[in-house]
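Complex shown without one protein chain; remaining protein chains in place.
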Amino acid sequence: MRRTSTMPSAPKPPTTLSSSTVIADNASLSGTHTIKIGSNTAIHPRTKLFSGNAPITIGNYCILSERSITGYQSAIPDAEKERGGGGVVIGNGVVIEVGAVVEAKEVGDGCVIEVNARIGKGAVLGEHCRVSPLCIVAPEEVVPAYTVIYGDGLRRLDRSGVKGDVKIDMIGRQADVLRRLILSNPAKFQS
Amino acid sequence: MSKKPAKGEYIETDTGNKVSRKCQIIGTTNIILGGKTVIQAEVIIRGDLLRSVPSSSSSINPSPNDKQQSAVAVAIGRYCFFSRGCALRPPGRSTKGVFSHYPLKISDHVFVGPGSVIEAAILGSHVHIGAGVVVGKFAIIKDYVKVLDGAIIPANMVIPSFSIVGGRPARIVGEIAEGEVDGFDLRDLWRSIGNN
């Protein structure tokens, strides 16, 4: 594709990237608040992180896929700001799949947000939740840990005993593979 | 082709592919197009997600450059149609603790509706996938299958020929009648797409 770089015309957001972050050249980071990305996290091409309304913090060993949008898409009310709203906080070992929209206040460790799922503004996902494709979590909703949201909004608790460390280890390996495949350009986003 | 190339929406190749200028193809060298395939605007094809484990050899040295001959991430047959905003992505999984992507193979006369996300292992020929469908990792869809709009095909699912599937998770809801078989041909659709 012969195309000039799609640098966002908006001002570059202040970023804190780990040295081991894999971030594709044509991912889009925009906004005015800080975007913090942890170590061994991979960001696929055409992933959007938007910090125009609130900061974004992403943990270690996360994978953010193409077309997913992370960050508040609308302004947060002042009351929320006063409470010290930290914007979107994503834990460790979180996988956000293609086209998912994440406006959650908090996404716990080891969560999987599947293709085209939507996490409403200010929602809180506990640890190791799994939101199946096209499922929706309402704004401000609090989802307990180990919840599986599937079907047409059905919920159940995963009682099979997830091994968090194994899971995060696997995602780390995936990030290692992606490091070789994705044209990473952290310098572009460094501030 | 006779027109100035900058004008039309599609780039037409010698083999008859019609590729939108607004599509988002990554890793073009790892994608095979069989010819006469239409790729509409905003379609993402992830050719960069190559296989990182050698297919049959025992050497566990996953570097992509020593395996040039098998550097295919997405293989697409003839007369396929990828509607606006769909995504084709080679599926990935861990085998014996090693993570790798595996090629996505698409046969002939495959229609993918707008906004659908495909992470299948194999799409057979004459497959019609509706709008907003999610085809999970390593799913295998055989020939003459119709996937209804908004269906979610779970990972590893196998769909036999002549099935109609739909729902979340997808299950077989019907059979393709003998007379419907001809309706899967996409040649007329390919002809109707062009720059004018």
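A few remarks follow.
As written, the chain order gives the labels A and B, with residue 1 at the start of each chain.
Quick note on the criterion: a residue touches a chain if its C-beta (ideal position, glycine included) is under 8 Å from a C-beta of that chain, and two chains touch if they have at least 3 such contacts.
What we mean here is this: contacts and distances are computed from a predicted model.
The subunit not displayed here is recorded in UniProt as "Dynactin subunit 4", chosen from "Dynactin subunit 4", "RBR-type E3 ubiquitin transferase", "Ribosomal RNA-processing protein 41" or "RNA polymerase subunit H/Rpb5 C-terminal domain-containing protein".
One of B:135, B:157 or B:186 touches the chain omitted from the figure, and that residue is B:157. For the chain left out of this panel, the touching residue among A:27, A:43, A:64 or A:95 is A:95. If you put the missing chain back, the residues of subunit B touching it would be 91-97, 99, 126, 136-138, 142-144, 152, 154-163, 169, 171-172, 177-183, 187, 191.
Considering the complete assembly, subunit A touches the hidden chain via residues 95, 112, 130, 132, 148, 150-151, 154, 156-163, 166-167, 170-171, 174.
Keep this in mind: only the chains that are shown with their structure count from here on.
Subunit A and subunit B, compared by their mean Cα positions, are separated by 26 Å. The touching residues of subunit A, when paired with subunit B in their complex, are 1, 45-46, 66-67, 98-99, 114-116, 132-134, 150-152, 170, 173-174, 176-177, 180-183.
For subunit B in complex with subunit A, the residues that touch the partner chain are 24-26, 28, 44, 46, 48-50, 52, 62-64, 87, 89, 92, 94, 97-101, 115, 117, 132, 134, 136, 150, 152, 168-169.
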